[in-house]
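Left out: one protein chain. Kept in place: all the others.
Chains: A and B, in written order; residue numbering restarts at 1 for each.
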Amino acid sequence: MGATIHELTAAYRRGETTPSRVTDEYLARIARLDDRVGAYLTVTAEHARAAAHAADERYRAGRPLGPLDGAPIALKDVFCTKGVRTTCASKILENFVPPYDATVVERLAGAGAVMLGKTNMDEFAMGSSTEHSALRVTRNPWDLARVPGGSSGGPAAAVAAGLAAGSLGTDTGGSIRQPAAFCGVVGLKPTYGRVSRFGLVAFASSLDHPGPIALDVVDTALLLGVIAGHDPMDATSIEAPVPDYAAGLEQGVRGLRLGVPDEYFTRGMDAEVESAVRAAIDVLKGLGATLERVSLPATPYALATYYVIAPAEASSNLARYDGVKYGLRVNGHDLIDMESKTRAAGFGAEVRRRVMLGTYVLSAGYYDAYYGQAQKVRTLVRRDFDAAFGRVDLIVAPTTPNVPFKHGEKTDPVQMYLNDVFTIPADMAGVPGVSVPCGFTQTGLPIGLQIIGRALDEATVLRAARAYEGATDWHTRRPPLS
Amino acid sequence: MISRDDVVHVARLARLALTDAELETMREQLNAILSHIDALRGVDTAGIEPTSHAVPQFNVVRDDDPRPCLSVEEMLANAPDRAGDFFRVPRIIEE
Partner (left out) sequence: MNWDVVIGLEVHAQLTTRTKMFCGCPTTFGAPPNTQTCPVCQGMPGTLPVINRRAIEYGVRTALAFECRVNAGCRFARKHYYYPDMPKNFQISQYEEPLAEHGALEIDLPDGRSRRIGIQRLHLEEDVGKLVHEGTLETAQSSLVDFNRAGVPLMETVSKPEIRSPEEAAAYLRAFRAVLVYLGVCDGNMEEGSLRCDANISLKPAGATELGTKVEIKNMNSFRNVQRALEFEMKRQAEALDRGERIVQETRLWDADRGYTRSTRSKEYAHDYRYFPEPDLVPLKLDATWVEQIRAALPELPRARRQRFVAAYGLPAYDAALLTQSRALAEYYEAAVRGFPQPKLVSNWVMSELLRELPGDDERAIEQAKVTPTRLAGLLRLIEDGTISGKIAKTVFETMVRTGEEAAAIVRREGLTQMADAGALTAMVSSAIAANPRAVEDYRKGKTAAGKAIVGQVMKASGGRANPAMVSKLVEEELEKITKR
């Protein structure tokens, strides 16, 4: 257990084990441990066994589909899976069964991946701890009293606990990178539009990014390679060719210029996080990269900008949940009453807050001051990155200002939002960013190093992440779950 | 900042049935969030174009070619209230 995808598929190729045997092992481990971790909302055992069986045949015939064939994968329950319940961890979609697959789901299946099930998340991807799931509590495998981060807490916890070899999450304000940091695994937010959003239940359309969460950078590159690429069903997906991410991983960092941003080392951030990240940056320097101070002056405004744009788009995207076509319906004496009661009952507190906030900032008289202004400040955030990338190739920083906190510890919404200060800017600018494990606190809680790159330059981001990983062994540690 | 009337109005626009207590809590929380967001207002954005797409693209269109529709059964399978091949909704009162 705790094997990476590339280790597993190498074992399949060598005939040492089979996808079916491995899938059964994962399903058994889920049955044994997931009561404690709480990563899964739906386990698709039959589906998984059928896919594994088909993969068995292909390996037996010596014709596997590729590096993901037979890999046991978990999917954040925000991706539509045909015939399989897709809830977004919300009561309003608790029994929704989509009649179609998201594009990334199709691509993974086409590569032979075995879907073990759908994992927990903050409801509609709104949150940083997965505590806002309406359906289940997910615990950090490194300390079950603490949160796994969010909103992709389920996928990150599943991978960290060995309940899946890899997973797909989504990142809108940090929801792949932050839980990856909290769970001691690797999480990549690709460039906006690099991976299709068709079938990803929308939270904030201009900020949603599907991406891989895995145990190491090699797996991350393999997953990205399968899901990336233009999709005619998503008008915002990019046509640029997809490089072979795995092939370029071992180039090292010699000669790469790394920017260390002033604004990402703030007073009040956790001291252990800061020292672990600075040590990690030194490792990279030792491997031949050069360091440079950079400034991203719009950073202090990025949080506020995000909390205008994301709720605004969310309030619009969630308008469709009205009890008419699918999902929960609470009866009412007329249509408006039905819709209002349905939405109040179906949406949790955080979702309701954001829907209200979003509706307010878009409403008559407020558009220019809030949404209009936020879109302009967003341009300033983008320009910061453009300017920085004129001088450096990558930006290195902490992923989070803090370490995994206890369940129930952060009750103030604004306090919760502060988790995302270092991750939000990359979402606003659409540039790729990865979090890799770079240490632990004294009490054994994981810490993440963030590497951000130019748009469409995932290759360089992954290459630097791989170099760091190759010089350290944080990524080989596994949580003390038995 | 936001008044109670504002919250009632927005809840109506957003089709959320909130109790009085919930409306009050919402008002407080929204005000707290908005006071942080208001920092944006002071940022000088004169002459700055808004970003609506992080990675700018243009003219993404598709050909006028039919794709298969889903069957009625598939489309209605999740319907909360189905009447024959229709979705049924309760009485619509003009707003």
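Here is the rule we use: a residue touches a chain if its C-beta (ideal position, glycine included) is under 8 Å from a C-beta of that chain, and two chains touch if they have at least 3 such contacts.
Everything numeric in this text was worked out from a predicted model, so none of it was measured.
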TODO: Quick one: say which of A:E25, A:E94 or A:D234 touches the chain that got left out.
DONE: A:D234
Task: Absent-chain contact - pick from A:A202, A:I281 or A:V431 - done: A:A202
TODO: Can you work out which residue in B:V7, B:L30 or B:L76 touches the chain that's missing from view?
DONE: B:L76
- [ ] Touching the hidden chain in the full complex, which residues of chain A are there? Just list them.
- [x] 79-80, 86, 88, 93, 96, 98-100, 102, 197-202, 205-206, 232-236, 312-313, 316, 319-320, 322, 324-326, 335-336, 339, 359, 362-364, 367, 371
Open item on the list: In the complete complex, the non-displayed chain touches which residues of chain B?
Closed with: 13, 15, 52-53, 56-72, 75-76, 83-92, 94-95
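The rule we apply is simple: only the chains that are shown with their structure count from here on.
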Task: chain A contact footprint on chain B (complex, rising order) - done: 2, 6-7, 9-11, 13-18, 26, 29-30, 32-34, 36-41, 43, 45, 48-55, 57, 60, 62, 70, 74-75, 77-81, 87, 89-93, 95
Task: Interface residues, chain A side, partner chain B - complex - done: 95-97, 99-100, 191-193, 206-207, 232, 235-236, 238, 298, 300-301, 303-305, 307-308, 315, 319, 322-329, 331-341, 343-344, 347, 352-353, 355-357, 359-360, 363, 369-370, 372-380, 382, 412-414, 428-430, 455
